[in-house]
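Right after this comes chain A.
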Amino acid sequence: MRERLRELFLVDLLRGLRLTFSYQRPSATYTEQYPLERPPVAERYRGAPRLNNHPSTGETLCIACNPCALAYTENLIVVGWERTSDRKKMLTTFTYDLSRCMFCGLCEDACPVDALELTQDFEVARYSREGLIWDRSMLEEGPEPTRYTR
Partner candidate 1 sequence: MAEATFLDSNELLVNMGPQHPATHGVLRVKLRLDGERVLGSECVIGYLHRGVEKIAENRTYAQFAPYTDRMDYVAAVTNGMGYCEAVEKLLGVELPPRAQWTRMILAELQRIASHLLWLGTHALDLGAMTPVFYTFREREEILNIFESYCGARLTTHAFRIGGLQYDLYDEFETDVRKFCDYFPGKIDEYEQLLTTNRIWMERTQGVGVLSAEDAIALGVTGPVLRGSGMHWDIRKAQPYEAYDKVEFDVPTGEHGDTYDRYLVRIQEMRQSVRIIRQCLERLEPGPIFGKVGKIIKPPAGIEVYHSIEGPKGELGYFVVSDGTVNPYRVRIRPPSFLNLQALDKMVRGHLVADVVAIIGTIDIVLGEVDR
Partner candidate 2 sequence: MIPFQWCLFLSVGLLTVGVIGVLTRRNVLVILMSIELILNAVNINLVAFSHYFRAVTGQVFAIFVITDAAAEAVVGLALIVALFRNKETVNADEMDLLKW
Partner candidate 3 sequence: MAFLILSMAALVSSILVITRRNAVHAAIWLIVALLSVGGIYLILQAEFLFAVQIILYVGGIMVLFLFVLMLVNVDASVRQAPFNRQWPVGLGTAVLLLAEMAYGFWRGGAPLAAAAVSTVAPAAQGNTQAVGMALYQNYMLPVELASLLLLVAMVGAVIMAKKRLG
């Protein structure tokens, strides 16, 4: 009988209506106005790659050892180097093909010297495929962060 009465007076529907009504309070809004307010990204976020320089000397930390290129077989990292006179490896070029990257972090894991790092920058979209192939200077300076204005 109770059930019947509830059905008769549309209680089930009214409960739903009450719920949606209560959500109209401004504090319940969950939207982030993305370009206006940039969402905070976690510390461990795996975003655009960066090739770190030494903070004080400005020299690259990369020792051109190559495991990053081998860590991931999508063949997206190409490390170029040459031997110096004392048979040490010197990094010359470093290309990173973001169009093939799936941000798994294996290359970062492989780097023994914290040179290659996936940063918190997540805006890596480009207008061309070529724009996604980052060379060494791009990797060292990082992408230009997009500025949004209204």
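Keep in mind that, in the parts below, a residue touches a chain if its C-beta (ideal position, glycine included) is under 8 Å from a C-beta of that chain, and two chains touch if they have at least 3 such contacts; residues count from 1.
As a selection rule, all candidates are chains of the complex that A comes from, given by their letters.
Quick caveat, the model's predicted, so the values are computed rather than measured.
Participant: Which candidate touches chain A in this complex: 1, 2 or 3?
Facilitator: 1
Participant: Can you tell me which positions in chain A touch candidate 1 when the two form their complex?
Facilitator: That would be residues 7, 12-13, 15-16, 19-20, 30, 41-46, 71-73, 102-106, 109, 118 of chain A.
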